[in-house]
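What you see is the complex with one protein chain gone and the rest in place.
Right after this comes chain A.
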Amino acid sequence: MRKESNNEPYEKEIKMLDKNGIAKRIAKEVKDGYYVNLGIGIPTLVANFVRDDISVEFQSENGVLGMGPFPFEGEEDADIINAGKQTITTLPGASFFDSATSFSMIRGKHVDLTILGAMEVAENGDIANWKIPGKMVKGMGGAMDLVSSAEDIIVAMMHTNRAGESKLLKRCTLPLTGVKCVKKIVTNLAVLEIGPEGFILLERAPGVSVEEIKQATEGTLIVSGDIPEMKLD
């Protein structure tokens, strides 16, 4: 039975996506036949929203291709984890391999799409996500290898940091992870593409205005014509 329009006011109120919303939007970028590397955090959630009528294999750089969901309680295996050190399972057709082979898949451009998080992205495609000098040094893990080689890189992140400052900048202020490598960014407010002159606004999150996106973007924002709302389903 079709629902009446009484849920419309609720939909209008949706402003900004949550982490699952971002993951849901990015999942639409994953195409049939893709090998995909998912970073830690929001990118990991993308796997939950990929259409089940397409064939996709997830690679984890610690040495597994064909990653499946988390194991059932009691079936965890300390020897089978993902790059986030979480216990996982494998799907039919999966394989295990050593770290050098894993990065041959990445460096050799055999992985089709990389989805990762960021602290800052600059309008020329630079990305910073591994270090805050004097405060936090976790390391780059596989991020530098991934961003320097991937054919297609999508950044999943919040548009602003906890202090409300824009994470989409003219120039990154933090130590770089890679230069001119980001292609697309999906935030809680918008979908953007890196163009020759800055961030090209492609889509707005449901209920978010172009003006609000402008306010939250420090780098050059290019808006041309009507900007459609994201479609999540």
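Here are a few things to note about the model shown:
Assume contacts are C-beta pairs under 8 Å (C-beta built on N, C-alpha and C of every residue); 3 or more make two chains touch, one makes a residue touch a chain; residues count from 1.
Basically, contacts and distances are computed from a predicted model.
One chain of the assembly is not displayed; among "Sulfate transport system permease protein CysT", "Xanthine dehydrogenase family protein subunit M", "IclR family transcriptional regulator" or "CoA transferase subunit A", its UniProt protein name is "CoA transferase subunit A". Residue-wise, the contact with the chain that is not shown comes from A:88, picked out of A:56, A:88, A:116 or A:157.
The residue from A:33, A:92, A:134 or A:164 that touches the chain not shown here is A:134. Touching the omitted chain from chain A are residues 60-64, 69-88, 96-100, 102-103, 106-107, 126, 130-131, 134, 136-145, 148-149, 175-179.
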